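All protein chains but one are shown in place.
Let's turn to subunit A:
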Amino acid sequence: MAHSLAAAASSFSPPAARRRLPGQVTNVISRRSSVSFNSQRISFMSIRSRPSQLRFKICCSAKKETVDKVCNIVKTQLALPEGTAVTGESKFSELGADSLDTVEIVMGLEEEFNITVDETSAQDIATVQDAANLIEKLVLEKAA
């Protein structure tokens, strides 16, 4: 089975920068080209400041509280060092997660938020923001 993930390059015209959440870390990992990672932890030499947030989808943004919880679970699950920058834009693959790690993250999120993520949805999760958006959608559906 594959333990390396290819992050597909995507060309798009991002909408105007959206409001930055107060206190949000501005350093993010950003890569534009197609890359392939093995399961080794990636060094953060590539961290750079990015002036605006880019969003891949136009959709209601998950609450900051949800994003923060997801970030914490991701840090715990991947045993990231303290001070690692994990934001809504962080990609699991760029944080060093292979596909097994991603399964574990999703399982951890299910327990934390008391939801069930079906496998099709789980496959589409690539960033913290993706996870947070899906979680809030599922929580709302469950409440209905």
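As a convention for this text, contacts are C-beta pairs under 8 Å (C-beta built on N, C-alpha and C of every residue); 3 or more make two chains touch, one makes a residue touch a chain; residues count from 1.
By definition in this document, contacts and distances are computed from a predicted model.
Not shown: a single chain whose UniProt protein name, out of "Trafficking protein particle complex subunit 2 isoform X1", "Eukaryotic translation initiation factor 3 subunit G", "non-specific serine/threonine protein kinase" or "Complex 1 LYR protein domain-containing protein", is "Complex 1 LYR protein domain-containing protein". Across A:Glu82, A:Glu119 or A:Glu141, the residue that sits in touch with the chain not pictured is A:Glu119.
Along subunit A, the points of touch with the absent chain fall at residues 1-3, 5-8, 10, 39, 56-57, 91, 93, 98-100, 103-104, 106-107, 111, 119, 123-124, 126-127.
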